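Of the protein chains in this complex, one is absent; all others appear in place.
Every chain is named by a letter (A and B) in the order it is written, and numbering of its residues begins at 1.
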Amino acid sequence: MSALWFLWGVARTPRGAVSAVVLVLVIVCALFAPWLAPYEYAIQNLPGANTPPNATHWMGTDEFGRDLMSRIIHGARTSLSVAITAIGISVVAGMTLGAMAGYFGGIFDRVVTAVVDLTWSFPEILIALLLIAIIGTGTESIMIAIAIAYLAQFTRLTRAQVMALRSETYIEATVNLGAGHAHVIFRHLLPNAITPVIVAGMLATGDAIILEATLGFFGLGAQPPTPSWGAMMSSGTAQIFIAPWIILFPGAAIALTVIAINLFGDALIDALDIRNRLREV
Amino acid sequence: MLLFTVKRLLLLIPVFLAISVVIFMLVHLVPGDPIDSILRVGATPSERAALVARYGLDQPILTQYVTWFGKMVQGDLGDAIILRRPVADLIAMNLPHSLALGSLALLFSTVVGITAGALAAIFRDTWFDRGVMTLILLGSTVPSFWLGLLMIMLFAVTLGWFPVSGARTASALVLPVLTIGLGGVALVARVTRVAMMDIARRDFVMMLHAKGVSRWRIELGSVLRHAMMPVVTILSLRIGWILGGAVAVEFVFARPGLGSLLITSLNQRDYPVVQGCLLMLAIAVMLGTLLGDILQAMMDPRIREGMK
Partner (left out) sequence: MKPFAMRLLAGALLSSTFLVSGFAAVAQDVTMVLPAREVGAPTYDPIRGTKLNVATTLIYDRMVLQDADQSYHGQLATEWSVTEDGMEWVFKLRPGVTFHDGEPFNAATIAWWVPKFAGTENAFMTEAIASVEIVDDLTVKFTMKNPDPNLLSNMATTFMGVPSPKAYDAMGDSFGVTGAVGTGPFKLESFTVGQETVLVRNDAYTSGSALSENKGPAHIARLTFREIADDSTAFLELKTGGVDMLLSVPADFRKTMQAEAGLTVVTMPGRELFYMPINTIVAPFDDIKVRQAAALAVNQPEILANLYGGIGAVADTFLTDALLEGKVKDELRISYDPDGAKALLDEAGWVAAADGTRSKDGTPMTVKLWTQNGTEFRRITEVIQAQLAAVGITAEITVLDPASINDEYKKKTEHQLAVRSYSYENADILDWFFSAERLGYPNVSMWTDAAAEELRIKAMTGSRTWDERVVNFTAYHEYVLTQFVFAPIYQPVQSYAFTTDALSVPEVIRSTRVQSQTFLDIMVK
């Protein structure tokens, strides 16, 4: 309950309020898309293709005559679920790896650190494209690719937190009392290291939405007719002179969502006063 | 200082070896046999065997690696299978374009990012701070391919200031540099701003204020200088990012470069080219890290001591 109360506090700052409204809107769209969307997202009406925004189609129609607004609402579901799932996997895996590296140290730590430092310096888009070439295209592949692309970031961050905590007296005391490694890691280290990782994860979700859109622009990711903001923009570029709204609205949806995530993340960082702990990323 | 540099360089050797193994193996994980793509339709098994032998794919994997590594250190990156020319030639054709784009984008994001970040920190919590940071946030939250298209529409089509695409004139660099650079500006500005605000709270800054040193002198002379450490770290770690992260931008602006070469060859399963590109990017990343370490050591003697 206290966490919710805290979020409510953040949402009452000016920055927090604006971004929270946008985020809640996007999340509601994603959760209740089938009920909120005015039309079926896959129903084509070819004679009514490329209609500009009007009273019946508030955002106009795309090259198949499908209602753009319905597709954007459903697209929120694709974009958010891909980004959140991918980052979720990444956070869990990164925390496990980072905690183990930071806790056990030694050769394991050195190997993990070397690999993580190297991949961290490679652009996520390249890592994702490389992985997609190996595991194939499709929504699941995109999720795995994004998860691995961001793995380094969370591993690094968790490791730094755990390293700092490990030397604290109470942790040493627990170890000396004969507590098991798992007990120390899961009961003492991770709970204390989790806040910055969660916030970093939230910020990374914004980047992941852009990454998913970029992959969609290259024609990878969600397969038609499943709407994805990136894929919508990709097919929209060909229509840019005939029907600019096809590329305008999904672009705006991405920008708004990502800005909201960033602003809310910033507000959280300030409220939690964890900027120093996030310095590593 | 020289000793420090040499030590750091020596430390890179095992890292380079590890990277070379990873790159070599990674490429072999990609499904699909490149021989199948180049074998003519209706080829006999002996034609296939001849091709396999020609590319050395019939050797044990360790032999393949040793041969590859041996040639690689001599600058021979092998022959492209689909593009039918030495990989080194392909890289030589593309790398200068990547370097030009990458270094200018890096320069742009450094100069503009530090300026904007510093000003925002100095005028912290004013409308100026919020305005600059919001603008920068906007620039970094728009997907780069979309930003590139918007730039083309505005500066190349409507205003006619720059060419739409290609790499034939120096002016063709402007829009891609801006597109990539804006993402970097956001990062650098945020790091600069936060670092400066952080340093401004330190005791020695308080003392300078108490001594009556002028505010601008403190901010620009002491605070900014001390705030450069994290900025340098971030920038040095992002060199590879800027070189390779231009994939979408290179595509929209129809430019040559390592990123686009890597994507094309990845799609065509042209193993040797993929290996060559990844290797170049890895080298750039390592050099960037090295440069960052050296710069940091120059700025902070404690790091030099730590190496001993």
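Keep in mind that, in the parts below, a residue touches a chain if its C-beta (ideal position, glycine included) is under 8 Å from a C-beta of that chain, and two chains touch if they have at least 3 such contacts.
Predicted, not measured: the structure shown is a model, and the values here were computed from it.
Although it is left out of the displayed model, the omitted chain contacts the following shown chains in the full complex: A, B. Summary of contacts with the chain left out: across B:I19, B:A167, B:L208 or B:L262, the touching residue is B:A167. Note on the undisplayed chain: of the listed residues B:I19, B:L95, B:V223 or B:A284, the one touching it is B:L95. The missing chain lies against chain A, touching residues 42, 44, 46-47, 49, 63-64, 137-138, 218-220, 223-225, 235, 237-242. Although one chain is not displayed, chain B still touches it through residues 32-33, 36-37, 40-42, 47, 73-77, 82-85, 88-93, 95-97, 100, 149, 152, 156-157, 160, 163-170, 172, 251-254, 256, 260-261, 264, 267-269.
The working rule: only the chains that are shown with their structure count from here on.
Per-chain CA centroids place chain A at a distance of 22 Å from chain B. On chain A, the positions that touch chain B within their shared complex are 114, 117-118, 120-123, 125-126, 129-130, 133-134, 136, 206, 210, 213-214, 217-218, 230, 233, 237, 240, 247, 251, 254-255, 258-259, 262-263, 275-276, 279. Across the interface of their complex, chain A is touched by residues 15, 18-19, 26, 29-31, 137-138, 141-146, 149, 153, 194, 198, 230, 237-241, 244-245, 247-248, 251, 259, 262-263, 266-267, 278, 281-282, 285, 288-289 of chain B.
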